[in-house]
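Every protein chain except one is present and positioned as in the full complex.
Let's look at chain A:
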């Protein structure tokens, strides 16, 4: 199983959390409870690798970091961006200035994440407020073509979704997973010749201490 870190960005009230909430709750309802209270949400998607000789299913696990409100005063910690593989930058298609703010988040991301392989997905949320019905057309404040052009120029993935109805949500994560998988595959083949790093540090993932931990002040 492949695991990737995905961070959410965008101004408050554009619906970042609802997108994740929709994705996590809808796609895999049975996992819902287990994700609440984790340090971050995690959710898996399955993709198909048709390029290989034998078609295979790949499970991709997302570790989704929500801003927890720390973006409101530009107070996101470096820890938030570190080692992010993908970012979801969200704007609200009914708010004119929200695409402008999304652009500044993209810039912020490029300043903070020094990794060319970072996958950035620009998402216009709230298409449920803009039905095909002509009466409602005036609620749209950001033209799809404007955002799309910006995304193309900056090499971002792009789509419009509705967290409320769920339209397009699953495809966003599916597409991020596929892109990350392709990047990882490319990296793996180029790294084969140069992986002899030598003194790789040992990562110590802390285990839960036994309950008789005498130094624990909380037991």
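Here, contacts are C-beta pairs under 8 Å (C-beta built on N, C-alpha and C of every residue); 3 or more make two chains touch, one makes a residue touch a chain; residues count from 1.
Throughout what follows, contacts and distances are computed from a predicted model.
One chain of this complex is left out of the view, and of "Nucleophile aminohydrolase", "Autophagy protein 5", "Rab proteins geranylgeranyltransferase component A" or "E2 ubiquitin-conjugating enzyme", the protein name its UniProt record gives is "Rab proteins geranylgeranyltransferase component A". Touching the missing chain, out of A:21, A:95 or A:175, is residue A:21.
When the omitted chain is restored, the residue from A:53, A:114, A:138 or A:153 that touches it is A:114. Although one chain is not displayed, its contacts with chain A can still be listed: residues 12-13, 16-17, 20-21, 33-41, 66-70, 72-75, 77-80, 82, 114, 199-210, 213, 215-218.
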